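Removed from the display is one protein chain of the complex; every other protein chain stays in position.
Labels A and B are assigned to the chains in the order they are written; within every chain, residues are numbered from 1.
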Amino acid sequence: MTEPVFSVRDLRVSVRTRRGLASIVNGVDLTVDPGRTLAVVGESGSGKSMTMLAATGLTPPGVDVDGSVRLLGTDLRTMRDRQLRAFRGRHVGFVFQDPLSSLNPLMTVGRQIGEAYQLLQGRSRADARRRSIELLDQVGIPEPGQRADSYPHQFSGGMQQRVMIAMALACEPELIIADEATTALDVTIQAQVIDLVTQLQAKLGTSVIWITHDLSVVAGLADQVAVLYGGRIVEHAPVDELFERPVHPYTRALLAARPRIGDRSPLAAIPGSPPSPLQPPPGCAFYPRCSVRADARCATELPPLAPVGPGHWARTFYADVADAVAGGSVS
Amino acid sequence: MSDVVAAVEDLHVRFPVRTASGKREVRAVDGVSFEITHGETLGLVGESGSGKSTTGLALLRLVNPSAGTVRILGEDVTSWPRRRLRALRRQVAMVFQDPQSSLDPRHSIGSSIEEPIRVHRLRDGTSARRARVRELLEQVGLPADAAARHPHELSGGQRQRVGIARALAGEPDLIVLDEPLSSLDVSVQAQIMNLLRQLQDDLGLTYLFISHDLAAVAHMSDRVAVMTSGRIVETGPAVDIYSRPKHDYTRALLAAIPPDTPAEARGRRANTGHRSPA
Partner (left out) sequence: MTTSSTGFSETVAVAAGNAPAGRPSVASARDVARVLLRRPLALGGLVWIGLMVVLALFGTLIAPSGENDVDVPHMLQGPSGLHWFGTDELGRDVLSRVIIAAQPSLEVSVVSVGFALVAGVLLGLLAGYYGRFADSLIMRCMDILFAFPVMLLAIAIVAVLGAGIGNAMIAIAVVYTPIFARITRASVLSVREDVYVRAAVSIGVPDREIITRHILPNVAGPVIVQTSLSLGFAILTEAALSFLGLGVQPPQPSWGGMLYEAQGFMQQAWWMAVFPGLAIVLTVLSFNLVGDALRDVLDPRRRTQLEAAARP
């Protein structure tokens, strides 16, 4: 049993706002094994991005974080700021959604990629440049030697995202965290970027945490899936298990609400909107929108995360009922 | 007597661009033709830069055609002077991509929805207009008290419903929807799609549905036009396009649709060696 690369225990994140206390993350546990991909699925207000930012110490001032986070066996939460920055820079690579705002428009791409490498590895400028070109090549940018001297705006959206990936890989991190990395891209480019990441992962043995709202992205690249709702994990399973035997009504609703090519009947839409962190519902967070409501306790009691299958956990009272009603579907 | 609502013939839209090497021309729309008949939804699908949004804007003369014709209800509106455009903009309404930025943050919801009614004088007097606003709110599934609120108080899905209500307010003959789902949460997209379909059935609406999301277009459209680099490469019934694509680009687009299940993903990888065409 290998040591997980990254593990989070009982992470809680809250912000004191003008309108009260906002509980954004309410006790999240996650682990990522070496070389595996964990997909974190959720919508706005689910806390998916905040979970990662809090875990890696990137939250802005004013945000309270609680819980334990271990990266490569080292406790991140007890580290001093400078230590954390160096450690994080060396071992975690980030890929964010909008490359244009993550890339410095005034610096050539080669220099940006090399910057982290130079600083953290203490290498020379020449070494950093060589590494940049090598990485640009790895991420599939043609004529990397020349393009290293181009500026971000001279690349297309898909290429920019590849540059982001190159930057994330610069220091050979053990973990890459991608937050909605393909959301803003065209479908064909998205497919290419996903391909690229899976290939790189296979080659370099990097672990990946992929944050997304898009279940089809998940189907293509995840090993494990964690579904977040209202700041908590509501379902956690290996990817096949999740798609074939989803248990939590939210997961089932998400899967059912996707339009299918060839089927024009009305979609099984989920009514209502995700809950606000300022007013968490008592009991199950999904209750107000749930069409199942299998148990009297749903409205008042928070269901615990319980095992429902091999490596499969769900936070719902429906699981008890689902056992009894074999093969029942959420209408 | 045809019930063709909109007919576009050999439409070209060119933008002059000043670059370091002198003036160039960007051909956003490069010879596009299609027809939309009453009560149908034409899906216009393409990737970014394909010119699909520009085409939609041309139907309302929000960008001016450089060549070709645009006919709305049989009338050639391509060269209509500015003062006649107000009439055109009652006939063709638009739903924008980002519901938040498409609503004036300083105006109440009711005021935003009322604007077309006021501008086109569709109701006489404040109370008649307010009543119509309430009617529209109900049609899009919003409570009557939403009229007094401001955009920042509503969720993304609710704001898009407001955008749809505003488009309906002018009683248009054609509604152009430009990426109406892209800014919404996944669970809300289905709601809005259902709403749009239901409104179409109830009110006999005609849509031009512009999107890069192939699955959404397949769901919403009767006919589909596939666009790339300013040209339409294929048009036809949605069913045909998706099951028997004729053009290479259409095929490439369909092949890039993410897999529905992990099993499907593995299957693709096994078939092609990698998931998608490079």
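We take it that a residue touches a chain if its C-beta (ideal position, glycine included) is under 8 Å from a C-beta of that chain, and two chains touch if they have at least 3 such contacts.
None of the values given here were measured: they were computed from a predicted structure.
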| item | value |
| --- | --- |
| Residue among A:86, A:100 or A:278 that touches the chain left out of view | A:278 |
| Touching residue (missing chain; options A:39, A:193 or A:211) | A:211 |
| Chain not shown: contacting residue from B:100, B:139 or B:229 | B:100 |
| Contacts of subunit B with the absent chain, listed as residue ranges | 48, 60, 62, 85-90, 93-94, 96-98, 100-107, 115-116, 119-120, 150, 152, 156, 166, 170, 179, 182-186, 188-189, 212 |
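Keep in mind that, in the parts below, only the chains that are shown with their structure count from here on.
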| item | value |
| --- | --- |
| Separation of subunit A from subunit B, taking each centre as the mean of its C-alpha atoms, in whole Å | 31 |
| Subunit A to subunit B touching residues, read off their complex | 43-44, 157, 186-192, 194-195, 198-199, 213-217, 219-222, 239-240, 243-244, 253-254, 257-264, 266-271, 273-274 |
| Contacting residues of subunit B [partner subunit A, same complex] | 47-48, 155-158, 185-191, 193-194, 197-198, 212-216, 218-219, 239, 242-243, 252-253, 256-265, 274-278 |
